[in-house]
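A single protein chain has been omitted from the complex, and every remaining protein chain is retained in its original position.
Order as written gives the chain letters A and B; numbering starts at 1 within each chain.
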Amino acid sequence: MTKGVAVTGMGIISAIGCGVPANLAALREGRSGIGPITWVRTHLEGSVRVGEIAQNDVDLAKQLDHPAKGPHTRTSLLGCLAAEEALRQAGLMNVDRHALGLITATTVGGMDVTEKYFYQYLTSDEHLASIDTLHAGHTGQMMADHLGIVDGFVTTISTACSSASNAIMLGARMIKAGMLDRVLVGGVDCLSKFTLNGFNTLMILSASQNRPFSDDRDGLNLGEAAAYLVLESDASVKARKATPIAYVAGYGNANDAHHQTASSENGDGATAAMLEALRTAGLSPSEIDHINAHGTATPNNDLSEGRAFMRVFGEHVPPFTSTKPYTGHTLAAAGAVEAVFSILAMQHGMVFPTLNFSGGMSEFDLRPTTKLTDMPLSSVLSNSLGFGGNCSSLIIVKA
Amino acid sequence: MMGEHGIQSWCSISEGRVMLNEQLLHEAPSPDFREVMRSTYKALGIEHAKFHKMDPLSKLAFLTAEVILGEAKRAGSFSQETALVFANHSSCIDSDRKYQQSLDDPGNEWPSPAVFVYTLPNICLGEISIRHQLFTESCFFIAKEFDPATMNRYADPLLQAGIAQQVLCAWVEKNDDHYTSFAYLLDRADPGTARDAMLLKTKKEQ
Partner (left out) sequence: MSDLKQELKNKIISQLNLEDVAIEDFEDSTPLFGEGVGLDSIDALELIVMMDKDYGIRLTDPKEGRKVFESVDVMAAYIEEHRTK
C-alpha cells in the first residue's frame, strides 16, 4: 500500500447539480444552491432556506440507468443516482458485482415517505407497505438491489453528520485489511419535515444564507444530497488497469464527550479526530495543503472547530473553506459530498471559496478562503463533526 | 467466527433481568421497561441527573455500559481508551415516533427539541462517552440482527492497531414494548482465550 486506499470513481447529486461536472461548474462559478423550499410541505416554507435538489422524485427516477423497482424513497433514489455515477466513472457498470461491497449512511432513511402517511397508517391499509422504507437499512438494501450487489458486504452506518465519513473510513480499513477488494462508500439524506422542524426547535437554522466563520453567522441551512466513492485495493486496480483519481490516506474518529448536540469549547473531539487522521496517514500538519471544514456556520461549531484547527496546526493553519454555503448541511451525506469536493479541488488545483463571508470572527485571526484560488494541492483534510459528539476526519491525497 | 481478542466480561438487560457474566445482578419488580430502568438505576447507585432526560434507547445503552464498565472500574481493568461499537435493528424508532407525534398532532404542532435531540441512534454513544469521559472512536450500525462476527470485524483492527485498548461491543434494541441489550468487552491485552461466538449468541437469546 503506497499513498493510501485508491479511489477509482465518484458520484454526487446535490443542490448545486446532478453529477460531478455540474457540481464542479457551480463550485468554480460561486453559484450557491441555497434557496426556498419547494418539495417538502412545511409551515417553515417561507422562513427557512435550504439546499434542495432541483428534481422531484419522478424526475429523479427517470434519470436512473435502468428503472427503479420496488418501494423507493427520495433517499434511495438519490443514493442510486450518485452510486451509478461513481460506478460508471470507475468502469464498473458491467462488471460482475460479486466482489463489490456497499457501506452507506443515512439518518433520514425513508422518513420523507413515512412522515407523509404517519396518521393514515392508523386508519387505512393503503400505504402500510411504505412503513418498511423507514428503516435505515432499507435504503441500503434498495440501493444494493438496484445496483445488482447480490451477495457482497452491505451495511448502514448512522452516526449523524459524520456518517458518510465513517462509511469511507470503514471501507478503507476493510480494503487495507484484505476483507474487501472493492467497495462503494458514502451517504445520502433528503430533506424532510422531521429534520427541518427539529433543527428549527434547536434554534440553529439561519434566517437567511449560512455564512461560515463569519462573526455575524447565525446558523445553518439544511441540504439534501447523495455522494459515493468507489474504493479499491491495489490488486484490484492493477488487475482491472483502473486509474485512481485520489487516495484515502488517513482517517480518525473520536468522541467529543461534551453534549448531545453542541461541541466542546475547544473542539476536543475534532482535535483528536484530526490528529488521528494525521497519524494514520503518516503526515505531519505542515503536509496538509487545505482543509474542507465542517463549517456549518452555527455560532458553536465554527468557534469550536476553529480552535481545534489552531490546536492541531498551531500558527500555520492551511487555507480552509466550508462548502456548506453551496450545498447546505447535507447531514449523513456531508462527509462524502465534501470528500468529492476535496478530490475536485486537488484534481483542478484550486481552493473553492467560502461564500457569503461577511467579516472575520472576533475570537481569533483565522479567516477562510473567500475567493476561488488557484493552488496546487496534494493533500486535503476534511472534517465532519456529528451530533452525539461523533467527530470524523479524513485525509485524501492526490493521485 | 470469534474475534482474535479476549472477552473480559459480558452483560445483558432483558425481560427485567440484569445479568453480568454468569450472575444475576438485579431483577426488576416487573419487566416493564420504565420499571426496569428506574430500579436498575437505583440498584446501581448511580447519580447522574441527566439520565432522567434521556430517551429509552439511551437509558438502556447507558445502563448497559454502566454495568459492564462499572465492573471494570471496580476490578481495576477499566481503560480510558475504550472504543464503542454498537448496533441495533430499530435505530431510535421510539424517539422518532414520539417526535413525529409532537410535530404532527393536527392543530397542536409543537415539535419538542428535547425529543428531537434523541432522534439519532448514536446519541447514546455520546451519553456514554460523557459519563465515562471517553474521547475514543465510536460507531453505530443498523443491522437486521445481532451479529458478533460483524462487530468483531470492526473491533479487532482497532485493538490490533492500538487505536483502542478495549472495545465495548453492544446490541441495544428498543422498539415500543420490546427491549433487549447485550454487551461484551474486548481487551487488547488478552491474547485470545475467546469464547465462541455461538456461545455468546446463545447467552444473548436466553
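The criterion applied here is as follows: a residue touches a chain if its C-beta (ideal position, glycine included) is under 8 Å from a C-beta of that chain, and two chains touch if they have at least 3 such contacts.
If you're wondering where the values come from, they're calculated on a predicted model, not measured in any experiment.
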| item | value |
| --- | --- |
| Hidden partner chain, touching residue among A:Thr156, A:Gln260 or A:Ser384 | A:Gln260 |
| Among B:Leu20, B:Ala43 or B:Ala114, residue touching the chain not depicted | B:Ala114 |
| Identified contact with the non-displayed chain, of A:Gln89, A:Thr201 or A:Thr370 | A:Thr201 |
| Chain B residues touching the omitted chain (full complex) | 49-50, 52-53, 110-114, 117 |
| Chain A, residues in touch with the chain not shown (by the definition above) | 201-203, 259-262 |
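Everything below uses one rule, namely that only the chains that are shown with their structure count from here on.
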| item | value |
| --- | --- |
| Interface residues, chain B side, partner chain A - complex | 84, 89-91, 93, 96, 99-100, 103-104, 106, 109, 111-113, 116-127, 129-130, 133-144, 150, 153-154, 157, 163 |
| Chain A residues within the chain B interface of the complex | 43, 107, 109, 111, 115, 118-119, 134-137, 155-160, 166, 170, 173-174, 177, 179, 193-194, 197-198, 200-202, 252-261, 268-269, 272, 276, 386-390 |
